[in-house]
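The complex appears here minus one protein chain, its other protein chains still in place.
Here is chain A:
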Amino acid sequence: MQWMTIFNAQSLESWRNFKWIWVPLVFILLGLMDPLTTYYLPQILDSVGGLPEGATIDIPTPPPTDVIMMSIGQFNMIGVAVIVLISMGAISGERKSGKAELILVKPVNHMAYITAKWASFSLLNLTAVYAGLLSSWYYVSILFENIPFTNIIISGAFYSLWILFITAVNFFMNTLVKIPGLVAFLTIAVIIVMQIFSQIFQHIIEWLPNLIPNYMIEIIETGNVPSELWGTSAVTVLLIVFLLIGASYSLKTKEMS
């Protein structure tokens, strides 16, 4: 009951801020960009010029999975940055302005407060990611080769876990510090550290959440879910649960002081 109220309030606020319009649109644009630029690369090179007269360029057409993976690479760079930036003030901003105290002074469960807000932002992020993934898939199917639709949906489901994880990290940081900019910085720092960590210990660690995009290639190509991905998903879900519990605990202790 209480949970739904907070969830609805947050969703309404995202709607009033036009987040429900612009975040999906940005992801759709990110998804369109790479199939289009790859397809029109010869024309783009030609119009930019600088090539000697009579030079012929032979660019092999990349396989469709590579083009989709380029789009996912965009989601992982710009998309994740957008996701982190839109929710950097979700709780920290309310704590700074005193709005969070107004809510939490009532008998509101801290866990409900955190998870409802997290769920609201996650719903927005996942809608955006799926919209982007589908637009990328549509354009790849038109301009390159057809990729089975189910492969995209399944790989998207696993990619969603990675997005949920990023949102959870962001909310944990939201309860640790009060400055929205610092929240965004800490979240991106965690992601980068994880990236470096998994690259150094590539041969030992197979189950870090940031490896999910790497495992998606196989699903998109063949439709089979690689066995490591199940372990990775389990670890990711556990980490999300821990982060949310940690966030509500940290919010509770912060409020006391």
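FYI, a residue touches a chain if its C-beta (ideal position, glycine included) is under 8 Å from a C-beta of that chain, and two chains touch if they have at least 3 such contacts; residues count from 1.
Methods note: contacts and distances are computed from a predicted model.
When the listed names "GMC family oxidoreductase", "Lipoprotein-releasing system ATP-binding protein LolD", "PLD nuclease N-terminal domain-containing protein" or "Cytochrome o ubiquinol oxidase operon protein cyoD" are checked against UniProt, the chain not shown comes out as "PLD nuclease N-terminal domain-containing protein". For the chain left out of this panel, the touching residue among A:Ile86, A:Ile114 or A:Leu186 is A:Ile86. Among A:Ala9, A:Leu36 or A:Ile179, only A:Leu36 touches the chain that is left out of the view.
One chain is missing from the display, and on chain A it is touched by residues 17-19, 21-22, 25-26, 28-29, 32, 36, 42-43, 46-47, 82, 85-86, 135, 139, 142-143.
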